[in-house]
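Note that this complex is displayed minus one protein chain, with the remaining chains in position.
Take a look at chain A:
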Amino acid sequence: MGWVGESVASVKSMQIRRTLSQFISLGMIVSSALIIWKGLICITGSESPVVVVLSESMEPGFQRGDILFLRMSKDPIRAGEIVVFNIQGRDIPIVHRVIEVHERQVTGEVDVLTKGDNNPGDDRMLYAYGQRWVKRQHIMGRAVGFLPYVGWMTIIMTEKPIVKYILVGALGLLVITSKD
């Protein structure tokens, strides 16, 4: 009867090994995604190198669901560039075009005015109360390229969080139970 106990033990240890290796592969997927993201931050110099367009204010150039690649360099800000900037009291950064630049003589400090291509007026009414210009420190990056449609998944997931939980759960389950 010894062989029964032996095989049970071997099956048990197999199970543990398999579960362990599946958890490790899950960890590898998560950490490689993190490495790619942090690597992009290093290369582009922008704290969020990829953003999803959420509003229609830049139609027809950028549509809802497009993703934008940002770069932040030391180059001065110039009129016509599409910049992503934060406004105090707003959670979501704004992606709009620079229409006015005033750069100081000695300090090089800039005052920037922005406008969405699809909006009738400039952005002064979107700025914080009493703010007349966007400054260098508000700007997170400038758009250098874009890819259409790819961001739709993010929009769906932020607007319907249940989809996100189902998706993450299903993927996790798939990774843990897959037997290749």
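Here, contacts are C-beta pairs under 8 Å (C-beta built on N, C-alpha and C of every residue); 3 or more make two chains touch, one makes a residue touch a chain; residues count from 1.
By our rule, contacts and distances are computed from a predicted model.
Per the UniProt record, the absent chain's protein name among "Signal peptidase complex subunit 3", "DNA-directed RNA polymerases I and III subunit RPAC1", "Elongator complex protein 6" or "Cullin family profile domain-containing protein" is "Signal peptidase complex subunit 3".
Of the options A:Ala9, A:Ala128 or A:Leu147, the residue whose C-beta touches the omitted chain is A:Leu147. Although one chain is not displayed, chain A still touches it through residues 60-61, 78-82, 97, 99-105, 108, 111, 117, 122, 143-148.
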